[in-house]
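Removed: one protein chain of the complex. Kept in place: all other protein chains.
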Amino acid sequence: MNGTGTGTAAPSETELGELRAAVRNFLAAKSDEHAVRTAMGSERGHDEKVWRQMADQLGLQALTVPAEHGGDGLGLVELGVVLEEMGEALLPSPFLSTVVLAATAVVASGDVAAAERLLPAIAAGTLTATLAVPDHAGSWDVGAGLRVTATGGRTGAVLDGIAPIVLDGATADVVLVVADGPDGPALHVIDGDAPGLARTPLRTLDPTRRMARLDLDGVHAEPVGDPASLTAVLDRVLDVATTALAAEQVGGARACLAASARYATERMQFGRPIGTFQAVKHKCADMYTRVQVADAAAREAARAVDGIEGAPAAGIAAAVAHSVCSEAFMAVAAENIQVHGGIGFTWEHPAHLYYRRAKASQLLFGGPAVYHERLLARVGV
Amino acid sequence: MNGTGTGTAAPSETELGELRAAVRNFLAAKSDEHAVRTAMGSERGHDEKVWRQMADQLGLQALTVPAEHGGDGLGLVELGVVLEEMGEALLPSPFLSTVVLAATAVVASGDVAAAERLLPAIAAGTLTATLAVPDHAGSWDVGAGLRVTATGGRTGAVLDGIAPIVLDGATADVVLVVADGPDGPALHVIDGDAPGLARTPLRTLDPTRRMARLDLDGVHAEPVGDPASLTAVLDRVLDVATTALAAEQVGGARACLAASARYATERMQFGRPIGTFQAVKHKCADMYTRVQVADAAAREAARAVDGIEGAPAAGIAAAVAHSVCSEAFMAVAAENIQVHGGIGFTWEHPAHLYYRRAKASQLLFGGPAVYHERLLARVGV
Amino acid sequence: MPSEMDEFVATAREFLDANATRRSGSADLPEWGVGEDRITYFSTDPPEVDAAKVAESRAWQRTRYENGFGWVTGPRAYGGRELSTLHDLVYDGLEAEYDVPDTGVLSLIGLGMIGPTILAHARDHIKDRYLPAMYRGDAIACQLFSEPSAGSDLASVETRAVRDGDDWVVDGQKVWTSVAQHAQIGLCLCRTNPDLPKHKGITALLVDMSAPGVEVRPLRQMSGGADFNEVFLTGVRVPDDHRLGEVDGGWRVALTTLMNERATVGGEGAGPAARALSLPFLTELLRANGRLDDGATRRRLAELYADQAATEYLNHQAIRKLRAGTQPGPEASVSKLMYARNLTRGAHFAAEVVGPRLIADTGEWGTYSWTELLLSTPALRILGGTEEIMKNILAERVLGLPKEPSIDSRSPFRELRRSGTAGS
Partner (left out) sequence: MPSEMDEFVATAREFLDANATRRSGSADLPEWGVGEDRITYFSTDPPEVDAAKVAESRAWQRTRYENGFGWVTGPRAYGGRELSTLHDLVYDGLEAEYDVPDTGVLSLIGLGMIGPTILAHARDHIKDRYLPAMYRGDAIACQLFSEPSAGSDLASVETRAVRDGDDWVVDGQKVWTSVAQHAQIGLCLCRTNPDLPKHKGITALLVDMSAPGVEVRPLRQMSGGADFNEVFLTGVRVPDDHRLGEVDGGWRVALTTLMNERATVGGEGAGPAARALSLPFLTELLRANGRLDDGATRRRLAELYADQAATEYLNHQAIRKLRAGTQPGPEASVSKLMYARNLTRGAHFAAEVVGPRLIADTGEWGTYSWTELLLSTPALRILGGTEEIMKNILAERVLGLPKEPSIDSRSPFRELRRSGTAGS
């Protein structure tokens, strides 16, 4: 427990429990399987009414926005609870792009003007946003050059290039773009309907999380923050994003575990519930073990990112959680299909939606090869 | 089946069955667990009487020695049967060092004088021998320099240096040594009792397979073969040795599987044989799967090394077998302990002797990192 | 003097040269960056393409049949040649060198499994009527065994058949029925006596798939295609002479079918998925993604290749045993387990190499196309017997481990259903 946290106190379990119950009830009403399938088949990929209700009824978009910009100023420990529930319900939503990627980037940039322009609207649920890091490898490695370039001065830059895969890129009201400029890579913001911006929705492995290609042809952009601090900003965004994703992954894994345990208890084969067979029973126990370890990793990362006393270094805990939770969710989602047998690989059964989410989440920030090396870099090996 | 074998015909299953039965009966009489434990506790590490009987009664040392040098001129398919049985019985013996490493090196060198001097005695069981490749990494990588150097001419060289780990190095009557000479690395032969040679027996992970350090201080040596062909000679020895080892590993794995299946059938827990529990049952099925695949790999490698029609390239099949059989034996030996529970990790139970053999065999020619890269090199990736 | 096998090979070669085009070199290995960008285990096509392919299959099977290669191992009375399984394999090996239509729609289930079952258990006039039609390519047969509630416990079929005069009246639902949408006949396991233990009250009937009351609905799998069907049977009349085996003796009939299923397993090393995971193709994948020098990737490639090669060697060994006259036994399940494992690992390996370009289709060749394989591999561990069932078979039938204590093999089926419902 001799960590490096700076001494923030942890929120109480009671408060977290209340938050969880509120989100869970909301999602049970708004994001059951039918709603998920409807949203994933819709043009925009999510239900905009639910997005507004999330803001109006629960204020979820405001949770981690700093108080001075219209939010509650809470941390990843609280946000983790929300994302865990969203992951469990497979909610299709621009939450990860808007609240996690974009808002964190704006806050981390220290750009007060951008924060004042964007954060209150994000907190109010009236603005969706995303972040594009159009590097060549898809692993946020901005040092090796970017596929979007910025010309012009520090105000009123012009962006050209391609961002090949951008989370919620087709629907976001504004897009933060990292582009190579005269002072090196720098953060910019463009409007989603800016002239010169073509947005092409892409087929996705995970139909509950949309991606788009952005083609930028002389798009007007506002610089955000100081290019000198961009690496630090992106490191922070990556720590926050992978920690948030880890919580979502734990939620998804938990849903798979619950489905398997339920099916193993109810499904009869050879005159017995299949859960009485050790092969199935131990599969469920293995899934449980993975979920518990992933859960601990996700929570520790949230505490670390929030700087809670006694927590380990944020960069390390976030990298550990990203690795452990990515693999746990993938393994548990795959095993869930096996426990279900034939019915588990039909289109009608939700098992494959979790499998798709698990694989897409694992690869979202580069995938195993990238996150393992990132972890070693964070621990200095 | 469109392989590259040169058209040698495969020996009949009937002949192989007879050979197997003869070796099995011999080992049942000479190498039961008590005999193995006695031999492994003895000074020389093997029973010399059994070694002579192997030659006198079964002619095993002669099996693969070319007919022109007093042997039967058979191949790895036949030798594999013998080694499989030896592996199953965990026979402590200088067979691998003498018949596989040393004899193959002499034959491959094409040095007729050395062959005439050494092979008839090996075939007769009156000479034991070994091969030392004192490279720096322990992976037969002679290009990076050797720890033994040869000075003097092509006749009557003098060797100096250290061979840190030599199989049966303390007891072998003659030692083939690869040493760096004026013409690059070259094969030499020295007497086991040559002046200037100090042989230090080493503690070993596997007490049934002895290792020694050789310190060479001006040891008289005879060159063997042409240094220009050394790489080809060592490649051939490695293909033959890893194929032979693969057969031995399959035998060891088969013994572990049989022990587990027997114990699972006999051992009662919770009022039932433990083999009725799927956890144990499926562990045994997994072991069986590994053994079958390893068995196929070892046999295919033997056919390939023997150049049997339709077999794949020897270098590839041997590398596949080395990798697959090393990992199968290690996994099966470890699982065997788990199936046995507490009794399985006592000193008195033979399970750990197989575990030790499995790990030591896996690392004998460099270990996983080396054999995986060697496999890729052989397939040209 | 040429051997009998040499002569067989010569005749087969002559037939193939006359009726098909020989492929050039390794034409069945896909080339990186060339051709259709699709990596799949299942073969789902749009309906019109599917129908055309079935027609081609039927035509090629008719050509084979008319030239004596439609049923190499079958009796002469039904157009076969009464040769060994080895001859069959040798012919397959030769044919693989030619560019001919894939006849899987006919052979995997119908000719490979149902044909031998009809031969073993049907009355003579039924054999006369269906066997030549099947091996001539006219009749496609499907296997109506699996049911939603039975799952791995095949003997728990609930589809009822009730005797009515000379007919049986069949009601129930089957599932995971491949080729049912193309089939003319289906071999259907029915519960005929629920008062007997579950293995004893089953009867096997040959159902005319065009009979009133048979409805085939496609079943969409998670990878998007519909390679299987649900088959609903509502008051379907089946004449008693279409019964295979004895009344209530259908489990023995089913075992004949299942044994033939296991025997066909060895050949699974082929197929577009296995080819995509071949070493040359994966090497190009690594090269295209700049990972050919990455140690971690190389290590995983080597591990994958070693297991693939060893599985291939295992199949070689099975063929050698067959040549030596040994019939494959339950140990053939090893091949299926390894095949599923290798394909699963391979798909995840490729996914890791491709990275984020797997999650959205950027149009780049050889990236998003891996998703279909990734979404197909879970099925491999379930279809044709789950891994758990395979492992039970290996442990009990090969290693001789004792069976789990079971109550449901002796109790009347009717009671099992009751207690089953109560227990869930």
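What to note about this one:
A, B and C label the chains in the order they appear, each numbered from 1.
In the analysis below, a contact is a pair of C-beta atoms (placed from the backbone, for glycine too) under 8 Å apart; a residue touches a chain by one contact, two chains touch by 3 or more.
Since the structure is predicted, the reported quantities are computational estimates derived from the model, not experimental observations.
Partner chains of the missing chain, restricted to those shown and counted over the full complex, are A, B, C. From the options B:R236, B:R356 or B:R374, the residue with contact to the chain not on display is B:R356. Of the candidate positions B:D47, B:E85 or B:D206, contact with the unshown chain belongs to B:D206.
Of the candidate positions A:A62, A:I316 or A:A331, contact with the unshown chain belongs to A:I316.
Panel shows chain C; residues 294-299, 405, 407 of it touch the chain omitted from the view.
Interface residues of chain B facing the missing partner chain: 137-139, 164-165, 202-206, 211, 213, 265-273, 277, 279-280, 334, 337-338, 341-349, 351-352, 355-356, 359-360, 363-370, 372.
Along chain A, the points of touch with the absent chain fall at residues 1, 13, 257, 261, 264-265, 272-273, 275-278, 281-282, 284-286, 288-289, 292-297, 299-300, 310, 312, 316-317, 319-321, 323-324, 369, 372-373, 375-376, 379, 381.
One rule holds in what follows: only the chains that are shown with their structure count from here on.
Compare each chain's C-alpha centroid with the centroid of every protein C-alpha atom shown, and the nearest one belongs to C.
Taking the mean of C-alpha positions as each chain's centre, the chain lying farthest from the centre of chain B is A.
With each centre defined as the average position of its C-alpha atoms, the distance from chain A to chain C rounds to 41 Å. With centres defined as mean CA coordinates, chain B is found 53 Å away from chain A.
Within chain A, the positions touching two or more other chains are listed as 277, 279.
Annotation for chain C: residues touching 2 or more other chains are 388, 391, 404.
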